[in-house]
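Missing here: one protein chain of the complex. Every other protein chain is in place.
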Amino acid sequence: MKASYFEKVKIGVSTIIKGLLLSFSYLLKKPVTLQYPHEKKVIAERYRGSIRLKRNETGELKCIACGNCERICPASAIKMETFTPEGEKKKKLSEYYVDLGLCIYCGLCVDSCPVDAIEHSIVYEVAEVEKDKLVLRLDTLGEKNA
Amino acid sequence: MAALTGSIFFNIILSIIGVMAVFTINALFAVWLERKVSAHIQLRLGPMEVGFHGAIQSAADGIKLIGKEIITPQGVDKKLFPLAPYLVFFPSLLMFVVIPFSEKLQVQDLNIGLLYFFSISCIATIGIFMAGWASNNKYSLMGAVRSIAQSIAYEIPIILSILGVIIIAQSLKLSDIVARQDIWFLVLQPVAFIIYIIAAIAELNRTPFDIPEAESELVAGFHTEYSGMRFAIFFMAEYTNMFLVAAMATTLFLGGWRGPILPPVVWFFIKTYAIVFLIIWVRWAFPRLRPDQLMNFCWKFLIPLALLNLLVTTFVLKLF
Partner (left out) sequence: MDTVKEIKKDFFINMGPQHPSTHGVLRVVLNVEGERVLSSETVLGYAHRGVEKMAESKTYVQMMPVMDRFDYVSSMLFEWGYVGAMERALGIKIPERAEYIRVIMGELNRIASHLLWVGAFLLDLGAFTPFLWVFDARERIMDMFEEVTGQRMTNNYFRVGGVKDDLTPQFMKMLDEFLKMIRERMKDTEELIESIIFLERVKDIGFITKEDVVNYSLTGPVARGSGVSYDLRKNEPYSVYDKIDFEVPLGEKGDCYDRYKVRMKEVIQSVRIVEQALNLLPEGPYAEKAPKVIKLPEGEYYNAVETSRGLLGVYLQSDGSTKPARFKLRDPAFSNLSILDKLLPGNKISDVVAILGSIDVVIPEIDR
């Protein structure tokens, strides 16, 4: 910094004292942090957590096995297996895999579903120790989510 | 302890126990204080899990560090590398000898107590250079070289600033200096106090003078290659030095153990930890200086100011 010696002394003393007093005043303020995991934040409704397949009133899955979500996923995290039962024309879902290790939680699958059969829950604590446990299937999709 | 019990043997045992106790408790307490003060300045809470508000966090960290693997890299100097942490650490223990914790609690009341204190503290510089050189690492060497330049340069303002105190007290004996402080020397020598604190922070290698151990600069510092217990020793040496520098500041400027009502030892620790708090507070408020600005600051600002202070002190003393 190009300034004269005495100017520097004056700026120096005044800024140092102001900085010290300001940091002391913050020492007396209330902290703003939450102590996770004892206290958890309130999550917004629209939060895009892990995936859940919806069921209707009779307990059946709403999914019509059209394959839109599988096609649109940018990370190829969804895989589904369908079958056509005897004598019916419409396809049904036999197995549904969501790999949470690949999923980027973007929400495009939820947007693209024509019957609103898939949604995001607000669960974000999905960490596992083994990679295989990250792949959710039809039976664990319901149990893992709140 | 010279006057505490009759026999020399018991005096020595008591001194050793006393110094080890102070040193251990200080290591635990000062680290906890630093973490809590820094956390509250930054609007967060600091350690809370272990013990009541994290009181035994330092002990837990110490146990963790003892359990870590001691890695010795390949090309290091086999004799100097393990020796360096201890050379940085032992002078701190030696410096406890002259500190007057109260009237009777002083290990040895040397005639040249002040001179002894500042001479022993220079030995730590050799330890730092040994650590940097023996590490066989470009960055450690650069960190160590900068640290030596800084340590040697800042010795001078420290000595010059306490010369004023010595002239007023007319003695190098620490118990005499405390005895003559009917008015605290802080009132008589305010400029010297400020110079002493600034130069002491530089000697401790703490922000804003912590270029040698800067983590976010390009060089990683002289203690990079050390792990586990050896790193713990460097760490403890820094906090012990902080306590010793603060203890010397209370003895010289704040009236030592003198004070009403409470027992002298308690006053001593209160004043010492107030200075420790000041040193911690300065660390978290400011960025660090560039090495050449650091040297400029010492030679062009602190030393002229200290000399001026000395001149004015002798002038005033001669007149009155």
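Note that the chains take the letters A and B in the order they are written out, and that residue 1 is the start of every chain.
To be clear about the criterion, a contact is a pair of C-beta atoms (placed from the backbone, for glycine too) under 8 Å apart; a residue touches a chain by one contact, two chains touch by 3 or more.
Being a predicted model, the structure only gives us computed values, none of them experimental.
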- Message: So one chain is hidden, and I want to know which residue out of A:66, A:93 or A:106 touches that hidden chain in the complete assembly.
- Response: A:106
- Which chain A residues would touch the chain omitted from the figure, given the whole complex? 1-2, 8, 11-12, 15-16, 18-19, 22-23, 26, 32, 43-44, 46-48, 72, 74, 104-108, 111, 120
- Message: Considering the whole complex, not just the chains shown, which residues of chain B touch the missing one?
- Response: 38, 41-44, 138, 207-208, 210-211, 214-220, 284-293
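As a working rule, only the chains that are shown with their structure count from here on.
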- Message: Rounded to a whole Å, what is the gap between the Cα centroids of chain A and chain B?
- Response: 48
- Message: Looking at the complex, which residues from chain B come into contact with chain A?
- Response: 37, 39-45, 48, 281-282, 284-286, 300-301
- Message: Per the contact definition, I'd like the list of chain A residues that touch chain B in the complex.
- Response: 5, 9, 16, 19-20, 22-24, 26-27, 29, 31-33, 35
